[in-house]
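This report concerns only the one structure given below.
Shown here: the complex without one of its protein chains, the others still in place.
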Amino acid sequence: MKDHTRTGLDLPQVGEEQLILLERLCNACAVSGDEGEVRAIVLDELQEPVRHKGGSIKIDAMGNVLVVCPASQSQVGPYLKVMLAAHMDEVGFMLISDEEKGIFRFDIVGGIDQRALVGKSILVGREHIPGVIGANPIHLTKPNETSQSISLDNLRIDLGAENKGVKIGDRATFATRFTRLGPSLRAKALDNRLGVATLIELVKHSPNNIELQAAFTVQEEVGLRGARVAAYTFDPHLAIAIDSTPAYDLPHWDDGEPGWENAVYNTRLGAGPAIYLSDSSTISDPRLIHHMVQTAETLGIPYQFRQPGGGGTDAGSIHKQRAGIPSLSVSVPGRYPHTAASLARISDWEHTLALLYAALVKLPSDIISVDR
Amino acid sequence: MTDLLPYLKELMTVPGLSGYETPIRQMLEERWTPLTDHLSVSRIGSLHGLKRGSLPEPKPSILLSAHMDIIGLMVTKVTQGFLRVTEVGGLDPRVLPGQLVIVHGRQDLPGLIVQPPPRLLPSHAQNGPVPLEYLLVDTGLAEAELSRLVRSGDLISFAQPPLETGGETLTGPYLDNRASIAALTHCLEELQHRPLAWDVWAVATVQEEETLAGAATSAFQLRPTLAVALDVTFGASPGSPSYRTHPLGKGPALGWGPNIHPYLFNSFKKLAEQLEIPYQTEVMPRMSGTDAIALQITAQGIPTMVLSIPVRYMHTPVEMVAIKDVHRAGRLLAEFIAQLGPDFMDTISWEESSAQPAIEA
Partner (left out) sequence: MKSLIKKLVETAAPSGYEAPVRELIRAEIEPYADEIRVDPMGNLIARKGQGGQKIMLSAHMDEIGVMVTHVDENGFIRFISLGGVNPLTCIGTRVRFLNGQAGVIHMERLDEPGRVPPLEKLFIDVGATSKEQVLLRIGDAGVFETPFLDLGDRLVSKAMDDRIAVAVLVETMRKLSQDGPASPHELYFVFSVQEEVGLRGATTAAFGVDPDLGLAVDVTRTGDTPRSIKMEVALGKGPAIKVRDSGMLADPRVVNWMVQKAEEKNLPYQLEVLEAGTTDARAMQISRAGVPAGCLSIPCRYIHSPSETVDYSDVQNAVDLLVELLKDSIRL
């Protein structure tokens, strides 16, 4: 834990241990509906610490991992039940038809740009059986063929001559392995293994002033489904979804033209955790936005606002549960989400973890007693 | 084996468009009275049929959901002796011109869906399929009489009578989802002579074709331990991709994907193999397009299964089904329910299900 002498708060850090955990998480194959490999890591990491705190872990009907860390016994007065959600699933593929000799048709689970598929290596299932999504060599393509995308119908997963026990219904992911590149991380599924790793750390360092309800959710990528039932079960006072959001801070063709600016960057790498104002699924609760910003400014933690509009997080289904749950999303920015390889900055992750921890510790118990 | 053919033919002629399911519900109430211990109706019109099990309270329960609503049309405007229409549920407008329909106005009137000649259509709608907004329904009645008998909001259903086609198949409108209703009824009949441990809720849901409101609200009210959605799936036919369709007569399809709990898939599969009931596998990478979408995420979540009957030409007036598959679906469901004991929920698990499932191609 970093000693932040300004306020005496011991902020959690991102060190070797955390990076190794993130590596394990990113390299796991856990496509929506089949989150078992990540679920196992979460249970492995948290079973002991949670038992030690007198908390509970259970797996619900959809496969969500629901963790409760009680508030300290010495907590005076009413305490808040705060739900944090991080989805375990990633976008990926499902094998849908066996064409013999190790060749399979496949379909996409969640949102992946079809143009991102061809020429990639993939891994099937928890055994990580290797395969490829091949394409005809350029020498054999007709002149106008290269100007057209290859449709999903014409793509196949190829496992080599035999299919090694792989069957239709199995899931697959991109094969990209986690790597550190100086200040950055490159891996598949940074959306949302960054969130899962962050939540694991927050559970381990759960603050005493609140009841922390941590939901490691399923099926976010196919409709924010797991979070919905987790929120119904928890029925918290408020909720924060932890995710990863795109950074479109790349060079533009018009760079250098007078008066031109990138007005659609969404977030920028290196500018800190991204606080959501509004996306297509949720208009963030202003009381929570205010608290998050105050916390960041007081402690000097860098932060940015994610540009309003587009996208969605688990908060989208959480905030509409029961009689309403004030909600906010905070994300680690990442370039190239939902492709074979995404990129994020270690510093952004560390600041996200620190900000969330501080925000929980400093959460006033009357934060939602004033009307929204 | 109960003869489902005449029953299914009857089911295919009873109206019950989404939101207006009373006629089919009443027919089912009659049929299900001897087959259930208690019948009730949900606040928005779904039919709940309870068969009580013998375990002590708190007793686990299984909810079987088959939607009873069907697709059709609704009058939007009565204009110059013709009717303009909108859809209820999803329809391909290309199958509509020339179809015989029944207009349910102040009385039932025969009607014909017509496509105006190109010269009477805007240029962008002259070639290619004519969008629904330009189609009309002609009842043959004069303007004054029509305006007296029909108004905005009246319903229209297909008039195509069911046909007994070759190879023990049945063809006609509304096999989606009356085939499942028949299968569910058959399941209840099979269970009449079996001891039951769990409570069984046979639910004929409303509004699946529009909002899934029936499934969502019935599951919320009944809070079952497990749920099974019974619906139809795409039957193999010329031109349809073989990997997304299922041949008729080869048994019901067991669903696999995020909308289904893998342990339930494996249980149904094992049982079908044990009993030598032919079955197929339907992989659904995303959602199932059935009541299961709502059932699975109700309240605290419900382990859900999807059991589907292959039907060709879905959402047209000439849907086709193999009667054998309807029997098999009902029977497999009954067998699954009959073997549910007090320990089933102790064995259902996520961890072992995450291992590679064995699915036959």
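As written, the chain order gives the labels A and B, with residue 1 at the start of each chain.
Note that in this section a contact is a pair of C-beta atoms (placed from the backbone, for glycine too) under 8 Å apart; a residue touches a chain by one contact, two chains touch by 3 or more.
Keep in mind that this is a model prediction, so the values were computed, not measured.
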Message = Among A:Ile325, A:Ala340 or A:Ala354, which one touches the chain that has been omitted from the display?
response = A:Ile325
Key: Touch criterion as defined above, residue of B:Ala213, B:Ala227 or B:Met305 at the omitted chain   = B:Ala213
Ask   = Among B:Asp37, B:Asp92, B:Asp108 or B:Glu133, which one is in touch with the chain left out?
value = B:Glu133
Touch with the omitted chain, as defined above, among B:Lys77, B:Arg148 or B:Arg194 = B:Lys77
Inquiry  = If the hidden chain were put back, which residues of chain B would touch it?
reply    = 18-20, 22, 42-46, 74-79, 84, 86, 88, 133, 151-153, 207, 210-214, 216-218, 220-221
Task = Extract the touching residues of chain A with respect to the undisplayed chain.
result = 259, 261, 263-264, 277-278, 283, 286, 289, 305, 307-310, 319-326, 368, 371-372
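Heads up, the rule we're going with is that only the chains that are shown with their structure count from here on.
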Message = Rounded to a whole Å, what is the gap between the Cα centroids of chain A and chain B?
response = 36
Key: In the complex with chain A, residue positions of chain B that touch it   = 242-244, 256-259, 261-262, 281, 283, 285-287, 296-303, 350-351, 353-361
Note = As the complex stands, chain A meets chain B at residues 32-37, 39-40, 59-64, 93-98, 105, 107-110, 125-127, 165-170, 218-219, 222-223, 225-226, 228-229, 232-233
